[in-house]
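Removed: one protein chain of the complex. Kept in place: all other protein chains.
Up next is chain A:
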Amino acid sequence: MSQLVEEVVTVACEAGESLLSALERQGHRVEYQCRQGYCGACRLPLADESQPQALTYLRPPLAWHEDNEVLTCCAHASTPVCLKLT
């Protein structure tokens, strides 16, 4: 039941790896559906709003997301980023 409280986690991606895959590799249970960036189920808030420059999208996402949010299924982080798991 760890997801009931907000938890900030630091995630580091391997080469070509998505944030969602990195989170799963680290044992976090994260919501996902399409895994292609069009459904928005894997949307997560960034813990530190200064970090978006570390993020690139492996493929352009179609789902809506705010500037301080990331679609983890298709985003890659060049340096470790902090995400809020809710």
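We take it that contacts are C-beta pairs under 8 Å (C-beta built on N, C-alpha and C of every residue); 3 or more make two chains touch, one makes a residue touch a chain; residues count from 1.
Just so we're on the same page, contacts and distances are computed from a predicted model.
One subunit of the complex is not drawn; among "Radical SAM domain protein", "Carbon monoxide dehydrogenase subunit G", "SGNH/GDSL hydrolase family protein" or "ribonucleoside-diphosphate reductase", its UniProt record names it "ribonucleoside-diphosphate reductase". Residue A:41 is the one among A:12, A:41 or A:58 that touches the chain not shown. Where chain A meets the missing chain, the touching residues are 1, 3-4, 29, 31-36, 38-41, 43, 60, 62-64, 86.
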